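For this depiction, one protein chain was excluded, whereas all remaining protein chains were kept in their positions.
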């Protein structure tokens, strides 16, 4: 198997799911002949037909709502929000329905849906097409939130999400689609054991960087660059931001005693503040040698111009500088 | 002026706004003859007529969207989400439009709207009518988020929100509506100086409790009770949760060295984790004597049964116990 | 269509059961036994009873905040419903749902929903399952006149029509959405004509005529199963009680309420018809007695049953 992009890896995962699960189907805007705005569903229409690759009108509310209804009645829907920004139009079915029905109906139903969407900035798509909204969904009990960062974990996390009995928000950062790497085409797992498990991208003992989604790649760039060459940095990719794998973070911090969190989303009410808060609320408070730090996107809508966009999103040098200031 | 409930205080503020601002109007479901599901707009229809007290169909998207359009063209809309849970149906106009247009259009427009809604649990209304969603809006650049806790600050904060040139999410906890107290019926201010300013509810030197919305009242109950009588507790009511008044918090912490945060919303990606994270990221990290603590609602939808609902929402004794454990 | 006596008595029995169930709830509420509010469908029983009795057990329904009638008519046990409203372990949702959110999967009730129009898109998804699984079933989606102005109504009807899904949309037009009169809230000709505008065959019927409701639902159900595609019914009815427990009824006259109670009550009308067609008053009285007995026993059993235990609610939030 040659190297493949994250887009192709997701495509392979979807194909495997559809092949092995007759009740699985995909619905969304332009996912058929167009292959999805980012090409993730390319070729699936030809392979599986209109019965299972369902192009919808531009109607995000019913796209998510039909997933809820289908999942309650034996279907296994995977639906796409073309840009995850449009998920604002589907908040009722996701937040008031999917997230709550299992609990609200006393455990008598499950809502195993996956809502995929392209998130993040960096393509000049500006304020309404560049958001990283995963933090919202972490605030909602009943949802799990998954944020792949590369071809392999995108592939695996999608399969694990499919196996999970809960509603999953699956956020694919636009800039990871084109990342190319070797992908082991694993089978569909029996259990969704990967959800809630962080991945240690690189081991180190001087400082722990906790990150997720594309910011993992930016962090990696920073730590392999010459400027940080002399430091021993542990980089943790959360992979799922709800639930969060605190065990892995804590084990790391017991060693490094220093915490830096990096995310693209703005900081208020976010994953990053959650990680820092939970850590300092814990026994780790006494082990941290210096104040933890959060690098995040600015508290600003995304501008369209490239030089302004770069100013809002954390860059390699922001991470470099932060690490240096902490060591 | 006799004592009045928070509902009446808000009603007085609305009345004053409508009286003094011919372009101000109110729109929402059942706000006319019904007087609003919680009575906040009672009598306004009779006083100001259908032109300005606009009953709408059950259409939250256009309720918020019309506010955006009206505010861009000289109107001063105040719209009501009957329960703030229904704001999920208005996320596009609020998040993708109201919050972003000023920035996205290069400063050429303002969107001075107020979106009011009844939030929180405690009335047995269950999962879809009991949420505290303010944290979401704190995550969105361009919005301000206001959370009154009593008749006087509800009155004043509404007037200040009206004066502010930005879109405001104004969350009224259901349990504060009936709280009765003396209210000074101040004039409409020239500037929205109260937004972003916390209020020190009670001064103390042993521990700082940061809270907002109805949880301020629960905290107050805890600290005046016999069990905590011997401690000197500083209670801070944030009043606005975006932006947050860190100056007041820090000044307090320099004195108390101990931070307890109390909120009704679940903890992940919330106001509470933001406060703790920002504090420990700052120079205060070295001044805190013990780990900060967040008391929050459970990460669970709200159940309908009373004994289960009480289990999800923080209670007086949770605060009492936390304070004791920290002192 | 002439209905068998068994069916007729079943329709009557179900309307009575709904009425007496809700009257019992009212009484419990006034005694302070219930936490939270509730929405009573007293006066609207014919729609729920007529519609659900035209369905098979494995046909599905979705329901609304005003859903006690739908739930009972689809086969739920009063005991488990009372238990639910009282927060008991035996409640349909173990005390987590309450009045507004009862689901009864065992009888094909996918659940009441506290969100106006919240169940429309869900019903579309369930209908898609039936279509994909090639099942000979339909889903009947209940919603109120207030729901037709929500965006999700529009998206749901459009998609159901495009994809020819086996869903029967049933609008209970009780003429008010809370305080809002339907004709101040719905632009265009009528709610049924709005259904038509999506290319969906739609009719307006008397929602207080239980046999009419039954027959029209049966007819549309058969059409859906034979030729595919959704159908739409606007059933005109009326609610006697306030919207919820905090309603002061300022938006309508007591004359109007009285008129509907006196002239149009679905149960009263049907009793008249049954007696005309030869059913004896004694037969009806027996039914009455049975139901009153069932209600009394169910209430007592529910009150005597244990509260739902406080489990780890965070764990309960996930499957």
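Residue numbering begins at 1 within each chain, and the chains themselves are lettered A, B and C in the order written.
The rule is simple: contacts are C-beta pairs under 8 Å (C-beta built on N, C-alpha and C of every residue); 3 or more make two chains touch, one makes a residue touch a chain.
Predicted model, so just to flag it, every value in this text is computed and none were measured.
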| item | value |
| --- | --- |
| Interface partners of the hidden chain - shown chains only, full complex considered | A, B, C |
| Contact residue for the chain not shown (choose from A:178, A:254, A:306 or A:324) | A:306 |
| Selected residue (touches chain absent from view) among A:108, A:128, A:152 or A:248 | A:128 |
| Which residue of C:127, C:141, C:185 or C:210 touches the chain not shown here | C:185 |
| Missing-chain contacts mapped onto subunit B | 23, 25, 51, 54, 56-57, 59, 61-62, 64-75, 77, 92-93, 96-97, 101-112, 141-142, 144, 165-166 |
| For subunit A, the residues touching the chain missing from this view | 29-30, 32-34, 37, 55, 57-61, 85-86, 89, 123-129, 298-301, 303-309, 311-312 |
| Residues of subunit C in contact with the chain not shown | 149-155, 157-159, 161-162, 184-189, 193-194, 196-200 |
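What we mean here is this: only the chains that are shown with their structure count from here on.
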| item | value |
| --- | --- |
| Arrangement of touching chains [line / ring / star / complete / other] | complete |
| Centroid spacing, where centroids are CA-atom means, of subunit A and subunit C in whole angstrom | 40 |
| Where subunit A touches two or more other chains at once, by residue number | 92, 96, 103-104, 141-142 |
| Sequence positions of subunit C contacting 2 or more other chains | 93, 95-97, 101, 113-115, 118, 151-152, 313-314, 316-317 |
